[in-house]
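All protein chains of the complex are present and in place, except for one that has been dropped.
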Amino acid sequence: MTAVGTGRARPRDLGVQVAENVLFAVGLPVLAVGLWAVWSTRSTNRFLVGPRTLLDAFRQTWIGPAFADDVLPSVYRLLIGLFTSILLGVAAGVVIGRFRPLREILEPLLEFFRAIPPPVLIPVAMLLLGITDTMKVVVIVSGAIWPILLNTIEGVRATDSVMLETAYSFRISRWDRLWRLILPAASPRIMTGVRQALSVALILMVISEMFASSAGLGYRIAYFQRNYLIAEMWSGILLLGLIGVVLAVVFGVVERRVLRWYHGMKEVTRA
Amino acid sequence: MRKILLGAAGLLGFLVVWQLIPTLGLVDPHYLPYATDVFGRLAEEVRDLAFWRRVRLTMTSWAIGLTVATLAAVALGTVIGMVPFLRRATHTTVEFLRPVPSVALIPLAVLMFGLQMRAALVIIVYAAFWQVFVQVIYGVADVDTVARDTARSFGLTRAERLRYLVLPTALPYLMTGLRLGAAVALILAVTAEMVIGNPGLGRMIELSRSAGDAVGLYGLVVVTGMLGLLVNVVFRFVERRSLAWHQSVLADEATR
Amino acid sequence: MPDGRPLLRVEHLRKVYASGRGEVEAIGDISFTMDPGELLCVVGPSGCGKTTLLKCLAGLLRPTSGLVEMEGSPVTGPSPAMAVVFQEYGRSLYPWLTVRGNVELPLRHKKLSRAERGRLVDDALDAVGLLQSARSHPWQLSGGMQQRVAIARAVAYQPDVLIMDEPFAAVDAQTRADLEDLVRELHLTRGISTVFVTHDIDESVYLGQRVLVLSNSPTRVQEDLAIDLPPERDQLTTRALPRFTELRTRVYEQIQRAKRGPVPSSVDARPVRPGPQARDRTDGH
Partner (left out) sequence: MKKATALAVLTAVAIALTGCTDSDATDPSPGTSGDLRKVRVAALPISETAALWGGIKAGIFREQGLDVEVVPAQGGAQAIPALLNGDIDFAIGQPFGPFRADLQNLGVVIIGNYASSYADGDDINAVVTSAKSGITRPAQLAGRKVSVNSLGAAGDVTIMAAVEKDGGDPAKVKFVEVAFPDAPAQLAAGNIDAAWVTEPFITQLRKRGDVLVVAPYQATVPGLTTLTTITSSKLKDSNASLVADFSAAMKKTLTWAKDPANEKDLRQAIKDNLTLPEAVADSVRLPAFGWELDRAGLEQLATLAQKYRVLDRRPDFDRLIQQQ
């Protein structure tokens, strides 16, 4: 990666290289789990469990009907909320970003809404919408939309003036201007917003279920905790972590695809 | 000037719309109280020391959490960022732990620490840590290779390199991380109070909700928004200053 | 355009920008005409409003007063009969599209069959010698090649007038010479009418059939000079011709005079409110 320490520049055996990469990737996690396993056999803390117990609990708790009853609805709401946020955030962001007076009128207001810690909107949503699935989705949207909206506005606003003039001079249609100029030009910022929205949405999915629910992942974890089902609770935390990781990976793949030009361009200018 | 006027007009317009919605009966005032009532209540609240005590409690756990997270992130981030071996070895672990939503740890924190502030701190620190840590790693990795080689060829020690090369480069990144971390820490400070029930603004929100006190609830939402805004503004200012300093230092070096 | 009417007619064009500290006159009074198939170079000192003039021609800016007429009808907005090549190729090509995508984009709203569109794109890319880079992204190409893409895009658009705004100001000398020859070649083989704005005197003489020298503040046409060099030109021999040197000297003198200020004999020179010199971003180097 760096210029330093490239003493061994001669091409090495491919197998060795792959083995080394794998070792680096799994070395620390394996070591950590090993230490954890050893430690758990000696620990007397009743709120911590060993990896074996955790895995058993995970299998028993989540593989089966609980997956369809608790996990899928949660994930479904999360995805609906996220996609709604992206759709609304980008659409509103384009309008506000393109129209300067509107932007100036709304800016302080939007800054304020973004600054509200999203979980405090849960009680408000419960008041206005009752305890329904719609409310949970609305809560997710009302928290996740701000980073997307504000980043889209910023990205649209910063669309290069020469690119815009090019579009005007070639009489490129409104439609093409939106899809082939403004949105692509703003896409790096939009993706930044979506990445932030991802973690906010996940937090809100969990919290809204801890508050007002009789099902769902968040409710289930809180339920296990209330009943001192420690291993099951840990398995829920693990599952949430896995969902977070999967979301991050999927996002990473999408981002790399959508922003391939951007990363390529940055690499070229850096070189 | 025009911007300020338009912005103020926007805020005013929002307040008028808010006031009109219950006035016109679009939404029951029990669920969406009048803006005037909410701000009236707020005006009362800010004269109540108990209110400020709650603000202090929330901001104390925020400040402690952010400080602990930042110190840990800077220490770990600098070490891991400077040693390529560690960077490679920790990569998967970091990528796995980072997206874990910190609220997932709330039940665990409750079991471990019950109602103490420490339960909230666990969650705040976990969330804020990654924001700062990742930026510090970026910052340390951003040290110019030429500058690094120069430093080596002049025989600067590790400590000197850290002091004169790595820290100045990483500082703006750190400030960005700090801004992001501060916002996240506030979200979780309030969330923890709502869910765990340790005292502060968050618990007050939960209490207002369970007492059916919509006016108080909306007032507190406004207050948390203001706090969030304050945190954003202050940290953005600090970040901008640090960037300016950074660039002016570079310019200085160039003219010398 | 067999009827002998001018292709482009500019009459008493004036452009005043309203700025915070009063009005700034970018163009005082410009009049000229251009015939079909002509290659017209516009030169002038830095900050004389060349880019403003060009934007008025292209319909990107509305003149304060005066008239721009294209084939007998006034230009009120971007016209399908014109294509612009901007100086900043890096900012006028879209990095998320391939070379082919960039060239094809302006054709999408023209009512063409897919095959016809493909043929136009291929033809334009071939003309600038970039057919084999069609699937690359602009940022993967060198600066000169990127400007070729921009030229191909303009050519594929099949304009009646090609407007080029200091297109080669940001490329190195060798590339620049190649690109100049490309413009000459396109003009000769395809007969595209071209308005070429530059601040480079040699370039204007080498490229143009006619050179329009603009004066500074208020901007007017200082001189309209026909370039009577042979149509077949090349970098070595043409530039070595004594006539080339004469013309070059002539333009140079005019520019020096232009820089010194308004010509006293100017009838139209109107008093202008004092203010900072109008400077377009693109002219400000």
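All chains are identified by letter, namely A, B and C, in their written order; residue positions are counted from 1 within each chain.
Keep this in mind: a contact is a pair of C-beta atoms (placed from the backbone, for glycine too) under 8 Å apart; a residue touches a chain by one contact, two chains touch by 3 or more.
If you're wondering where the values come from, they're calculated on a predicted model, not measured in any experiment.
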Message = Among the chains present in the display, which ones are touched by the chain that isn't there?
response = A, B
Query = Which is it among B:Val16, B:Ala75 or B:Leu115 that touches the chain not included here?
reply = B:Leu115
Inquiry  = Among B:Ile21, B:Val68, B:Leu156 or B:Leu207, exactly one should touch the missing chain; which is it?
reply    = B:Leu207
Query = Going by the touch rule given at the top, which residues of chain B touch the chain that is not shown?
reply = 43, 46-50, 53, 110-116, 195-197, 199, 203, 206-213, 216
Residues of chain A in contact with the chain not shown = 46-47, 126-127, 130-132, 212-214, 219, 222-223, 225-230
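As a convention for this text, only the chains that are shown with their structure count from here on.
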Task = Work out per-chain C-alpha centres and flag the one nearest the whole-protein C-alpha centre.
result = A
Inquiry  = Distance between chain B and chain C based on Cα centroids, please, to the nearest Å.
reply    = 52
Chain centre separation in whole Å, for chain C relative to chain A (CA means) = 48
Note = Residue positions on chain A within touch of chain B in the complex are 1-5, 24-29, 32, 47, 101, 104-109, 111-124, 126-128, 199, 202-203, 206-207, 210-211, 218, 221-222, 224-225, 228, 230, 233-234, 236-237, 240-241, 244-245, 247-248
Ask   = For the complex, which residues does chain B have touching chain A?
value = 2-3, 6-11, 13-14, 27, 31-32, 84, 88-93, 95-108, 110-112, 141, 145, 148-149, 152, 183, 186-187, 190-191, 194-195, 202, 205-206, 208-209, 214, 217-218, 220-221, 224-229, 231-232
Inquiry  = Quick check: in the complex, which residue numbers of chain C touch chain A?
reply    = 55, 58-60, 78-80, 82-84, 86, 88, 91-92, 94-97, 105-106, 108-109, 137, 139-140, 153, 157
